[in-house]
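All protein chains of the complex are present and in place, except for one that has been dropped.
Each chain gets a letter, A and B, in the order it is written, and its residues are counted from 1.
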Amino acid sequence: MNDIIKVSHLTYKYLQNELPALDDVSFSIPSGAWVAIVGHNGSGKSTLAHSLDGLIDFKQGQVFIDGVELTEANVWKVRSKIGMIFQNPDNQFVGATVEDDVAFGLENMAVPHDEIQARVDSALAQVQMSEFRHKQPDQLSGGQKQRVALAGVIAMQPKIIILDEATSMLDPIGRQEILGVIKRLRRKLGITVLSITHEMDETTSADEIIVLNDGKIIESGKPSLIYAHSDLLLKLGLDVPYSQRLKEALKLRHIQTPQAYSDEKGMVDWLWQSLLKA
Amino acid sequence: MAITFKSVSYTYQPNTPFEFHALNEISTKIEDGSFTALIGHTGSGKSTFLQHLNALLKPTSGTVLIEDATITHETSNKNLKPLRKKVGIVFQFPEKQLFADTVKKDIAFGPENFGSTPEEAGKLAKKMIELVGLPVSLLDRSPFELSGGQMRRVAIAGVLAMQPNVLVLDEPTAGLDPSGRQEIMHLFTSLQQSQHFTIVLVTHQMEDVANYANHVIVMEHGKIVKEGRPREVFADVEWLHDKQLDVPASTEFAFEMVKRGFHFDKLPLTEQELADDIAAMFKRRRRSNE
């Protein structure tokens, strides 16, 4: 069994709403992959993330995490395999200082004191926040708080990290910091990453993109495949990556462009080939 | 309505261990009818600057001229109200300021504080909710039942209802999805054209700066480090990279092309400009091949 996350026919409706927030959602994610879930505001992304971690008590459908079915009985076991980072940097900072916050999850898991110490040290080093360990949250920027949240998660050594718009309240530098750290961790620890976002430029290094709309999966596949469907993305209120937008603008000017999607670098190469190469 | 800064400095909590110089000797002018974009890293002093535009903060030293009112360190807190009516601020995450039990009352709150009768304010509320593109039927709903994007619009309507001359926007699209962002930015530009607003916008989205602004201020550590038309400011891509600031995607793309040997008379700012330039290159190449 190679799929670390497997979801089948998951449906969930909030009591006060008429339409379901998730409508018969099925997908699976291979171990070690980076999968991005995109969708407009209110498309059900957070509801999905919460369901995977057992934070929502869904009645229809099944979720398997690392081969274990998510049920009321083993929800804590499943949670120990997943680390979640949420959107608001302030509202997930539980500890009074950076080191207390990183230790919080370990204390919950009843890790012995000496080991907590060692794991907190190494987790802080991995997100490059060691020198901030005694700082209080109000002395940190949003990006730094999110890095602390990430340290709190990796200290618990999960197999999966779910990022629910973890960068959407950050400035560009804060976003770059977080994405950089995640890429590095994934390379080093081989963690499966599920990132929820509406920033298309954060999906470029994903192995797969799942497009969610009104609680349903509309499409999924490799980034190049998804990006090439710019009309669909626009219709769903999403962004189209810059190189694809430029391509559309060139098409309007009657310029023959390559069929397949290419990123900025690929586009510059192609322009060089067609315009400068002797 | 013009606003002028003359060597404005601002210090938070002066004479304490937490003293912080957030603005250092800022001098600049926001011209009447202009669209000014304010960019810079987190903590560079953008929000502190904004709060001087309607005297929510008063300079520790220096003066701010808001039309013909002079604001200094010594200005009394009385008589600031007329200024606040003329300069409307949409703060970051403005939906946080909603409090009334209906959308209508919330939008009418500003005008009533500035002396409108409840009837006038009610009429304004109706007008403004249409202006921000929401159905009139929402007026009697509670603002807390709305979606995030709708709440944001209601909050913006609440500021527009004061009928200010200057509209100050602190990252008005943060947290919205791409189509929500676009709709809000369209709203502001169409308002500027129809109502002749002066707009000051804080943003991290360089596309918006390139598309809408005609004046850019770059801040760093409480100082203005560059200022001018977008084309002037974005011309020096390397300088901006050095400061870890973004440039518009089209400018970035063109810059990469330049590195590969392409030539631009002036670096394009928008997708349309870049596409035009590239199309022209194709035309020239075809002609020289023939």
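Simple rule for what comes next: a contact is a pair of C-beta atoms (placed from the backbone, for glycine too) under 8 Å apart; a residue touches a chain by one contact, two chains touch by 3 or more.
Assume contacts and distances are computed from a predicted model.
Chosen from "Energy-coupling factor transporter transmembrane protein EcfT", "protein-glutamate methylesterase", "Acetyl-CoA acetyltransferase" or "Fe-S cluster assembly ATPase SufC", the protein name that UniProt gives for the omitted chain reads "Energy-coupling factor transporter transmembrane protein EcfT".
The absent chain, not drawn in this view, touches the displayed chains A, B throughout the complex.
Residue-wise, the contact with the chain that is not shown comes from A:A96, picked out of A:L19, A:A96, A:A125 or A:A260. From the options A:N41, A:S80 or A:S274, the residue with contact to the unseen chain in the full assembly is A:S80.
Across B:H41, B:K58 or B:K85, the single residue that touches the chain missing here is B:K85.
From the options B:F114, B:W239 or B:F264, the residue with contact to the unseen chain in the full assembly is B:F114. Mapped onto chain A, the footprint of the missing chain covers residues 50, 53, 55, 76, 79-80, 82-84, 86, 88, 90-97, 99-100, 103-113, 116-117, 120, 134, 136-138, 152-153, 156. Looking at chain B, the residues touching the absent chain are 12-13, 16-18, 51, 54, 56, 81, 84-85, 88-89, 91-92, 94, 96-99, 109-110, 113-114, 144, 158-159, 162.
By definition in this document, only the chains that are shown with their structure count from here on.
Taking each chain's centre as the mean of its C-alpha atoms, chain A lies 30 Å from chain B.
For chain B in complex with chain A, the residues that touch the partner chain are 41-43, 147-149, 174-180, 204, 244, 246, 249-250, 252-253, 256-257, 260-262, 271-272, 274-276, 278-279, 281-282, 285.
Touching chain B in their complex are the following residues of chain A: 40-42, 87, 141-143, 168-169, 171-174, 198, 200, 237-239, 242-243, 245-246, 249-250, 252-255, 264-265, 267-268, 271-272, 274-276.
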